[in-house]
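One protein chain omitted, others in place.
After this line comes subunit A, so read on.
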Amino acid sequence: MSLRIRGLRKAYGGRTVLDGFDLDVAPGEFVVLLGANGSGKSTALRCVVGLEQADGGTIETGSRAAMVFQQIHLVPRRTVIDNVSAGALGRLPLRRSLHPLLFPRELREEAMACLDRVGLAGRAADRAGRLSGGQQQRVAIARALCQRASVLLADEPVSALDPSAAEQVVALLADLARTGGLAVAAVLHQPGLAVRHADRVVGLRAGRVTLDERAAGLNPADLDFLYGEQGAAA
């Protein structure tokens, strides 16, 4: 198991966001998390990568998990390849990493391979800010690949993208799981995308898993429950 979460709990000022959340994602598996706003999906992912501190529970990842975000969070002024190379900062010595000019040659080659994997090797020298939203999100995924993580998390990666770019990005995430052997977990707000691309769909309501189905077996009643009135109020 690449990602194993057990009994994760998190509260903000007395408001419970995660209430005993469990999740397993196997290598080569693409799991989509669904749920109304405030159901705790994003918080769970942020706990895994250390952007939030959980109040309780355990998180096991094979190696460090990588994450992509809704707002993408590239450095727009830097080139695409510099942004991708930055994924490797954690394993570079300080003297080779103070400026992109100091990055080792092997790293730049690895970054090119990651860019090729997301289909953007041709844009390596462009400033990241000049790319479209969908392309930027794929660059962010390449940055995560350059981090050599075995677990890839995506927090609403396509919420700001048009439908065709969204389809492309989610298909890429699914392909990275299937042919790249990564354990991929993505928070989405489009059940249709989940059904078309995911292996498994996990539904959250009020900080707990209330649904865990193979994507093919998902039915509308399950979704009504996830996004229903009580779900939003809870």
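By definition in this document, contacts are C-beta pairs under 8 Å (C-beta built on N, C-alpha and C of every residue); 3 or more make two chains touch, one makes a residue touch a chain; residues count from 1.
Basically, contacts and distances are computed from a predicted model.
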item: Name under which UniProt lists the unshown chain, selected from "Molybdopterin synthase sulfur carrier subunit", "Phosphonate transport system permease protein", "Transcriptional regulatory protein KdpE" or "Carbon monoxide dehydrogenase large chain"; value: "Phosphonate transport system permease protein"
item: Touch with the omitted chain, as defined above, among A:T58, A:Q71 or A:S132; value: A:Q71
item: Contacting the left-out chain in the complete assembly, out of A:L51, A:A113 or A:A171; value: A:L51
item: Positions on subunit A where the hidden chain makes contact; value: 49-51, 64-67, 69, 71-75, 77-78, 86-92, 94, 97-100, 140, 143-144, 147, 149
